[in-house]
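All protein chains but one are shown in place.
== chain A ==
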Amino acid sequence: MTEVHDDRPGSAADALAIIQAQQAQVSSAISPKAYLFFLFWGAAWIVMGVSGFLAGIDVFPGWVAGVLGTAAIVAAGIASAVVGIRSGRGLAGQSTRQGMLYGLCWPFAMVGVSVFVAAMSAVGGLSSDQMAIMVPAAYALVVGALYAASGAVWGSMNNFVLGIWIVVVGGVSPFLGTPANLLFFGVGAGGGMLAVGVAELVRSR
């Protein structure tokens, strides 16, 4: 066996400082930075809501809003997956599995809502105005519930409050009629995510 030269910490205070520095570095490296998710998705929702609203008041055609919204969702989805996978690299065990399964709830829930709203149009025969009222509300209710649940499980009051706020936005938005509901959805829910994201980013510095 190789002889190890044991370099002892100079004092108890040094040892404690080593522990604190090391643990802070490791926990920041292995836990995904929640503010990145909020910033990605806050920006995506603002793009979706505002472009939908602008199409609604005939600033540009509806397909432009569709393309912008889809591009924003795809970009935020890829960025979130990269951040989540990178921080979980090389880790295994119970809490890692818990985080991974929670992460998987998102694509499943989002695809589920998308299929549902597509069916409402194709099978349910909803008009485009009815769809414009129903779609943002459906996404906001599911997304808000997922955020609130993550806040409850991982003890983040920010996530919890933001989730409840997004549920409220989802529930209230239909009463505004379209296209005002789209603006409220984008600025209200997306703006809420950006606000929490910026607050957490500042706190982490």
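One rule holds for everything that comes next: a contact is a pair of C-beta atoms (placed from the backbone, for glycine too) under 8 Å apart; a residue touches a chain by one contact, two chains touch by 3 or more; residues count from 1.
Just so we're on the same page, contacts and distances are computed from a predicted model.
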item	value
Options "Membrane spanning protein", "Transcriptional regulator", "Peptidase A2 domain-containing protein" or "Sorbosone dehydrogenase family protein": UniProt name of the undisplayed chain	"Transcriptional regulator"
Contacting the left-out chain in the complete assembly, out of A:Gln22, A:Thr70, A:Ser128 or A:Ser204	A:Gln22
Residue, one of A:Leu91, A:Cys105, A:Ala118 or A:Ala152, that touches the chain absent here	A:Leu91
Those residues of chain A which, in the complete complex, touch the missing chain	1-2, 4, 6-9, 11-13, 15-16, 18-19, 22-23, 25-27, 29-30, 89-96
